[in-house]
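Right, I'll just put the structure down here and ask away after.
Rest of the complex left out; these chains stay put.
Chain lettering (A and B) follows the sequence in which the chains are written, and residue indices restart at 1 in each chain.
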Amino acid sequence: MATDLRLREELPQITDQLLETYTECSRLNHLAHEPLPSREGVAEIIADLFEVLYPGYGRRQNLHLGNVGYYIGSLIDALHDKLTVQIARALRHELCEESPHVDCEQMAQPKAIELLRRLPAIRKVLEQDVEAAYRGDPAARSYHEIIFCYPGLEAITVYRIAHELHQLGVPFIPRMMTEWAHSRTGIDIHPGARIGPAFFIDHGTGVVIGETTEIGRNVKLYQGVTLGALSFTKGEDGSLVRGSYKRHPTLCDDVIVYANATILGGQTVIGARSIIGSNVWLTESVPPDTTVVLEKPKLRLRGSRADPEAWNYII
Amino acid sequence: MATDLRLREELPQITDQLLETYTECSRLNHLAHEPLPSREGVAEIIADLFEVLYPGYGRRQNLHLGNVGYYIGSLIDALHDKLTVQIARALRHELCEESPHVDCEQMAQPKAIELLRRLPAIRKVLEQDVEAAYRGDPAARSYHEIIFCYPGLEAITVYRIAHELHQLGVPFIPRMMTEWAHSRTGIDIHPGARIGPAFFIDHGTGVVIGETTEIGRNVKLYQGVTLGALSFTKGEDGSLVRGSYKRHPTLCDDVIVYANATILGGQTVIGARSIIGSNVWLTESVPPDTTVVLEKPKLRLRGSRADPEAWNYII
């Protein structure tokens, strides 16, 4: 390159200044001999679990009953190792200050095995989720299409895995998993939420489901729905109380929430079979079998957009 | 790893339990000798088509008039094969129960070639889309910036390809394509929608355009706009009627819809040159040359946020 070599000579000095900030702003560093869980490692685990949960839909083709056992056996064996490694890293992190001599791999392995043990049950729930999507969307032509193309199912699958790890007390990794799904689908489900079977999210972009949300069975959400907190509890020193006190709403069985509706608050309960209309903003409970819609908003209709004054005004 | 070998001995049993669910919950499996279309295969086709539609902007650099013919010729030849393979897989799937002996590759090839034939026409429409983006966004400094950086154009390009395949009766793949774009842009356009030239979506995250939407020429949408269904038709047995009866709205030429507006219903027609304001929620038709805005909402303004009671109340 036709670059100026003298300018280049400043680079070591820039490096040194950066290195100084590694001491000053040390919160942005992780400079230690023990590695953190790795993003790639976690993504690989998710990919392997999709192979196990939806065999034949993923990277390995030509699976049939004669060979699927070998493939799944291999994956389960590999998942045991990969999960143990990443969970151990996460635990080491959480525990290292208090108890530096804990054998984290020994703690991690039973959690890894427990997740694997729960996979058959997860599959049974996912089958209900797929069935719900098929029942709920007239554009769906087949189960294949749902498994292959529906971002809602992708986000729910990752949530169901992450939720199990969250239940098992694994730090850090459940959130990495749901953020992986958030990035791909625009659907942000906290791994701490509790969600019943036959759950369906259509389109999904912008959906947010908070940490202490509870959702019954057979619930359907559309894009842009927020199930959020109304306010945060602060301690005496003014800092936030962390943890899982109930601050997000509860949706009972068979509820439908249309696009861009917002439901807030830990005491807010949407009764069974209720329907919340598009754009509704709710901070209070609703009894069962209720339909809530925005009162028909008053619209202002005006004449030709050729009128420049109007044009500048309204948008 | 310092793991417990006895714990590990449970893994074959877990594998067996999973294999049992492959018989029980068989809807989540595709265990058959004929492979499904592959996600990677479809993504590769999209990438190749972008190379053909926007030469010089993509993975191959240093294209000029002296060598572009070779490159495009090679790509078209490869696309013929790749499209034929993936379309044949999709057809085999759709048809296999009724007519297992159909030669799907023979059915697929003319569809593949027809898509390629339509590429020059698609390019002509895309040029109008790019021009519309340039005209419509003062932040756009050049055509290059639009082609390189605008997610709206990416989503529209994929839609235009997918729509042609949808028209040609290719199952499954059009939706895989638009979901690929949805994942990257947050814009969810069903391949069945009909959209005229000079279409522009700005920012785009959260846009949903349903299967039977019709959009004229020179229409502009902002982020978060939903063009959705008002209700679904059910058959006598209570299950959804599937297929493409008109259930999403129609936008005539030169319409603008601002951010987060929602327009629902198959009978809803937005007349030409009308403007729908931000956050508007519409389920009825609007005549041409009309501007629709929310009535200025009544806002409650209150005092200092130092007031803790207020703070806990409003959010």
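The criterion applied here is as follows: a contact is a pair of C-beta atoms (placed from the backbone, for glycine too) under 8 Å apart; a residue touches a chain by one contact, two chains touch by 3 or more.
None of these values were measured; they are calculated from a predicted model.
Here 2 of the identical protein chains are placed; the entire complex in the file holds 6 of them.
The definition used in the following text is that only the chains that are shown with their structure count from here on.
Here the spacing of chain A and chain B, counted between their Cα centres, is 22 Å. Interface of chain A with chain B (complex): residues 52-59, 61-65, 68-69, 72-73, 76-77, 80-81, 84-85, 103, 105-106, 109-110, 113, 116-117, 119-120, 123-124, 126-127, 130-131, 135-145, 147-151, 184-186, 203, 205-206, 222-224, 229-231, 259-260, 264, 278-279, 294, 297-306, 310-311, 314-315.
Considering their complex, residues 1-4, 7-8, 10-12, 14-15, 17-22, 24-25, 27-33, 35-40, 93, 171-172, 175-176, 179, 182-183, 186, 188, 190, 192, 205-206, 208, 210-211, 224, 226, 228-229, 232-233, 239-243, 247, 258, 260, 262, 264, 273-275, 277-282, 286, 289-295, 311-313, 315 of chain B touch chain A.
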